[in-house]
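As you look at this complex, bear in mind that one protein chain is not there, while each of the others sits in place.
Order of writing sets the chain letters: A and B. Residues in each chain are counted from 1.
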Amino acid sequence: MGHEYTLWVGLFEVTILSLQVTLTATVLASLIGMPFGAWLALTRFGARRWIIATLNALMGIPPVVVGLIVYVMLSRSGPIGVLNLLFTPTAMVIAQVIIILPLIASLAHQACRDLWAEYHDLLISLGSKKMQRIQVLLWDGRRALLTAALAGFGRAIGEVGAIMIVGGNIDHATRVLTTSIALETSKGNLGFALALGGVLIVLSLTVSFAVHGLSRTERASRW
Amino acid sequence: MVESIMIKVEEVVVERRGRRLLGPATFSINDKGITAVIGPNGAGKSTLLRLMHGLERARYGQLNLPIHMNSQQQAFLFQHPILLRRSVQQNLILPLKLRGVPTEIREQEVVKIATEFGLNKLLEQDAFLLSGGEKQKLTLARALIIKPNLLFLDEPSANLDRPSTLIIENAVKVVADQGCKVILASHSMAQVKRLAEDVLFISDGVVHGPFFVQDFLQKPPTESAQDWLEDI
Partner (left out) sequence: MAKLIGLIFAIWASMSGAETVRLAVTTSFQNSGLSDVLLPKIKSDTGIELQVLVVGTGQALKLGQAGDVDAVLVHSRADEELWVASDYGPYRRELMYNDYVLIGPTKDPANIKGLTSASVALIAIAGGGHLFVSRGDDSGTHKTEQALWQAATIAEMGNWYRSVGAGMGATLNTAVAMGGYVLADRASWINFGNKHNMSILLEGDPAFFNQYAFLPVSQERHPHVKREAVQRLEDWLVGLHGQKAIQEYRLDGVQLFFPNAK
């Protein structure tokens, strides 16, 4: 009984931490990436094509490389080591934000670009300012933006390489579902690792369904 | 009755990707009443309206609007209504929101104009679900809610049935009587006769006029004008 109880408590702990880290990272990356994506869709300037190409390229950076770079930065021997962030959930959030930011920004840009094509003449004709246009695009495009956030969440919740390096998989401190799976696998406890994987899948699906339920995709009258 | 010159267009040329869409055009029209812009499809009517409103830029030439006109007091009705993916009420309130009009006044104005156009029962409706006629009424109401000095209409009743067309035309007449200058692109000479005092005729990007409507009908200024009158 005692051992089982510990297992359940442990499972609860890592699940909660997984959610905390990834939800925080998703919110932060959305707060940064979505307005940027909207601004990019609205603004004409020379380097724009290059920025879009760079965003798309950044999506392809292996997460473990991001983890390595963040580690080097946060290490006590590194440039911002004094902040003492290494091996904390904050470090994991930072790594995940960096990983999913290009994805969210890119998807947000695409969504806003399509909507801008539709609203372009109207918003200019009404004499709107750039900031107002961004607000209109972000609000009216919220369905697509939610999907972008969900994509970011999905990418982050399943990530293991980067957060292993910057988090350290410390028991009760920085251990999450994915790093637990890695640990249990390395201990040869494949059954348990698979069970954890199942929990991760259920978690991911639950968040996805909850988001779509909240946004009431199937209700006819509102877009 | 001296009518001051409102819009002066000199040697204006509009190009896109090296292709000449309009011009060189030179004309002046006055700041009262309804001017119609007519001509065959693809001649450049929309381009001219968009140029005067500020949605297109002239490659060469000069556009002169009087000082009291600025884009905040103009309104444009597009051929295919552009609606926000929101409720009718949200669409109507948008121009006021963009100008920072206080909330209580905003709501009053919306109810007022919705009632005028018979939309007050539909305020909570999703704008995309309205019929064609209702959508166009909505965009006209939205255009008029800011009480513009200058109103552009790009073939507003091209896709509407007769009753809806009449409603739009009546509203346009009322607004013109109240002092708003109306520039109306139309494919229907009958509509032009009902509404306009003078016309600009465009064919192949070349602008002729303005002419009084009757003069244009009795003595078409060019061969293309004659052909066009015969066709419609």
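By definition in this document, a residue touches a chain if its C-beta (ideal position, glycine included) is under 8 Å from a C-beta of that chain, and two chains touch if they have at least 3 such contacts.
Here the structure is a predicted model, which is why all the values come from computation and not from measurement.
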{"item": "Shown chains touched by the chain that is not drawn here", "value": "A"}
{"item": "Identified contact with the non-displayed chain, of A:I16, A:M131 or A:L190", "value": "A:L190"}
{"item": "Chain not shown: contacting residue from A:Q20, A:N56 or A:S75", "value": "A:S75"}
{"item": "On chain A, residues whose C-beta touches the chain left out of the figure", "value": "75-78, 81, 84, 86-87, 168-171, 173, 183, 185-192"}
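Note that in this section only the chains that are shown with their structure count from here on.
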{"item": "Gap in Å, rounded to a whole number, between the CA centres of chain B and chain A", "value": "46"}
{"item": "Chain A to chain B touching residues, read off their complex", "value": "118-119, 121-122, 124-129, 132, 136, 140, 221-223"}
{"item": "Residues of chain B touching chain A in the complex", "value": "53-55, 71-72, 74-76, 78, 82, 84-86, 94-95, 98-99, 125-126, 128-129"}
